[in-house]
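Heads up, one of the protein chains got dropped from this complex, but the rest are sitting where they should.
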Amino acid sequence: MTVRGDNGNDQGEQESIVVPGLVHRVFPSLHIVLCLAAISLGAAYLVGNFVAWFANSFMHELGFQLPSLLIGWPLQALLLVVIGYMNLKSGRAISRGDAWAYSSSLYMNAVTGVILLTIGPLGLLPAVGVFALVLALFAPSVKSYWYREFREDMGPRGKELRFSFHLLRRSPLVIVGILIVAGYISVAFLAPWITPYGPEERIWNDANLAPGTPAGEAKANSLILFSNYSADISIYPEYTRGEVQVGPEEVTTSLPPIIAFSGYVRDTGNDNLTNVLVHTAVYKLNLTTFDSLSPSLRELYLVKSVEKAMLSRPNIEVNNSPSTYVWVVWFVASNKTVPWIVDTVVTLDYNRYYPIHYWGTDNSGGDIYSRIIWAAQVDLRVSLSVVLVALASGALIGAASGYFGGKLDEMVMRITDIFFAFPGLILAMAIVMALGTRNLENISYALMITWWPVYARVVRGQVLSEREKLYVEAARSIGASDSRILLSHIIPNTIQPLIVQATMDTGGVLLTAAGLSFIGFGSAAGTAEWGLMISQGQYYLLNYPWECMFPGVAILMIALALNLVGDGIRDILDPKLRRRG
Amino acid sequence: MKLRDFILRRVLLAIPVIFGVLTITWFLSYVVGDPLAMFITERTNPAAIPGIIQDHGFNEPLVIQYFLYLRTLLAGDWGVSYSTGGDLPVLTVIARKFPATIELAIVAMVFAVILGVPLGILSATRKDKPIDHFTRVFSLAGVSMPIFWFALLLKYVLFYQFSVWGLPYLPSGDRVDNELWKTVLHNGVGYDFTSSITGFVLVDSLLYGQPILFGDAVLHLIMPGFCLGYLTLAIITRMMRSSMLEVMKEDYITLARSKGLTERIVIYRHALRNALIPTVTVIGLAFGGLMSGAVLTETIFNWPGLGRWATQAILVSDMAAINGFVLLVAFIFVSANLIVDLTYGALDPRIRYG
Partner (left out) sequence: MSDSRVLLSIENLKKYFPLTGGVFRKVIGMVHAVDDVTLDIYRGETIGVVGESGCGKTTLGRTILRLLDATAGKITFMGRDITHVKGSDLRAIRREMQIVFQDPMASLDPRVTIKNSVGEPLLINGVARGPRMRAMVLDLLQKVGLTEDHLNRFPHEFSGGQRQRICIARTLALNPKFVVMDEPTSSTDVSVQAQTLNLMKDLQDEFGLTYMFISHNLSVVKHMSDRLAVMYLGKIVELTPEDIFRKPLHPYTFALVSAVPVPDPRFSGRAVILSGEVPSPINPPTGCRFHPRCIFAQEICSSEEPLLRDMGDGHLVACHFAGELDFGRSAQMEYARAAEAEAS
């Protein structure tokens, strides 16, 4: 195998590349075996899924149970079958000596491997096998082919991409939009780390605080020292004790750390719970000294002790220097007749601080800043899933309708007409109403049903107009088959308007979902969701306007950003505006 | 294809759509949902329930139920809405509340058109100037605005903050200031829309010959009208801008310019007329937006129209009311689109009817 420089005439050189003999003999058969394996694996999964669905819906009473290995992964199964089938074709081409098919099978094998990996533990082994095959046999032997092809094909595409970026740089509004969208997505992902409070966490004493007010209750990092759930107290009194070292690194804020106890006694019978006492105490001692001291001497080192029947949460302050403490929990039960179940947790809360409610709190003491950020997860998930499902189903229906035309087309168009006869929000309203339960899932389903005709129309129109284009006829005149025309000429040309539509719709769906949630179709009160937050804040509008202003700004910003991006990429992708020199 | 054929075809095409609409509402409320909820309320006598089931054929097969449903609908029995205080037939409630919603929608549309068209022209004629950028962001904000939040914002600023600052402020909701109407009309009821002449406050106040009441009605319409119209305003502005830009590139505009006509005449005589045509279609689609928006806006501004009725119905699961509302809105939307289609066909001589 000789490889010359790039400057010469490529023709002779490329013709002279020879696939090493061993590879050529071994590979095609291995490859075909792999394809068959992928197809049968996928088919097995599909059948398994169907059987499972069938079993779950009809044979529940019979106690029929399917091996869990075969359940799940319908998407992967379908992909495995499809890719396996396509790959089989290139396998046959290789065995016929078409060296060029190596590159396409390389791509497809890599994809198969990735799909197998997503099937979880079951797919891990075959995936490793596939990748080993790719690396060991393929890559070296076909590198010189596919790299060249790849570079040459990607060259002009890269140029177009760079030109797109160039256009992008000249439209600041789009950049702002992209930054905002990226910001929202990352904020949604980072919510656990950038919010002081959870989505449904509330501090009841902190209700209706203005933006910028510090919290009334401290937050802290927690170290669990001891936990024991569902223990029975059989002997009394029973001791549990342990030792904890508190160093300066636990005291980075001005508040001292505390050791918090929580003991909860459940009674399995009808006994009066006052029969049980939970005693808790903290001593400034180490454990050996503690054990060697008599109870009366221990009292000297006592920091604090609390006793309570059901729940004790002693906030025991500890000094600011590194030292050792002993904590003790014991139960005293009198008149024990039935087992008591006791849940005990002892934690060290350190680095305590008072978080600031940047954007205030709502009427039930929820931190608006935290809730808005958690809600980004919820709202983005709803609108993205709606758009994706509507897009996929609508595009499929629209493409079929546009390409096959005739009766099917007429029918699909009449159906979409009917859907377009309802304003989106109102149809979704009726659907949620019919579904019965009011929650975000049902809102999503309703919006998916409402939105697919949009995509069906877009794709159909696009397919129809592409179908009439001269280059499609040109492809037909050189003998291209229908499937080739659809896949390599029509579909690539319909994708761009779809992207634009989907981007803008993500904003529209978000607004509609928030609106539905606002009028009371959303989740249960208290869920962190923008529409619901506004809905609950409206009753406090005049006195505490921030409760509905901030969530509204959040919605407005993301919808605006999505529209900006959609608008911008439409202009960037528009071939009329794009043309140069 | 002749214009007559075109009109006929469009009207005929609307019929299957109407049937589709009926089918979908039937499917949603009878097959997916619980149809009995539409006819049985808490106050229904339990002994009468088997009779109701019998009357409406809920024990019949679905196909027969479907035709029964069509029959009852066409006979004008749309069920009973119990969320209105006193169990009123849905059609009666609709008849009572319809004028309020339509009045609001018309005002919103007027806002949208009288602001949107000039803004679009301004933006197109001063392309890439600051005013253009401003207009684009303004109209983008319109399509991105959560309307219910915008209503709250307007209310907070124009009603509450203005009153705090001692400025003249707008009323926070309702159609009229009923105390004022009581004193002016001396009837002890104020504005009673069930017995009013037309149901449109603006018209009624003039018919009473009371400009002061007319002014009051106008004041009450400003905030909800603008709020509801903002989305449409945004859409009209964008449409106007882009079609204006499109038209300005046409040859006949270049020709008009080269004839030495002033820019003003070129724009207002030649370009505007043609650019307005696509904008007309938008108005039809905007009607759907207005109906969706009315649900949210009316709730916030306490507007006694169909939208607020629907929201209240939702809260207490008043199926008949919701069903009636959905059907009505679909009918309005279909007819609005039909009318716009026909207008468009009549307006644009270039259209290939088909």
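For reference, chains read A and B in written order, and residue numbers begin at 1 within each chain.
One rule holds for everything that comes next: a residue touches a chain if its C-beta (ideal position, glycine included) is under 8 Å from a C-beta of that chain, and two chains touch if they have at least 3 such contacts.
If you're wondering where the values come from, they're calculated on a predicted model, not measured in any experiment.
Asker: What is the set of chain A residues that contact the non-displayed chain in the whole complex?
Answerer: 10-11, 14-15, 98-100, 145, 148-149, 152-153, 155-156, 160, 469-471, 473-481, 484, 488-489, 492-493, 575, 578-579, 581
The rule is short, and it goes like this: only the chains that are shown with their structure count from here on.
Asker: Show me the residue ranges of chain B that touch chain A in the complex, using the header's touch definition.
Answerer: 13, 16-18, 20-21, 23-25, 28-29, 32-34, 137, 140-141, 143-150, 152-153, 155-156, 160, 288-289, 291-292, 295-296, 299-300, 310-311, 314-315, 317, 319, 322-323, 325-326, 329-330, 333-334, 337
Asker: Flag every residue of chain A that touches chain B in the complex, lowest number first.
Answerer: 173, 414-415, 417-418, 421-427, 429-431, 433-436, 507-508, 511-512, 514-515, 518-521, 531, 534-535, 538, 541-542, 545, 548-549, 551-552, 555-556, 559-560, 562-564, 567
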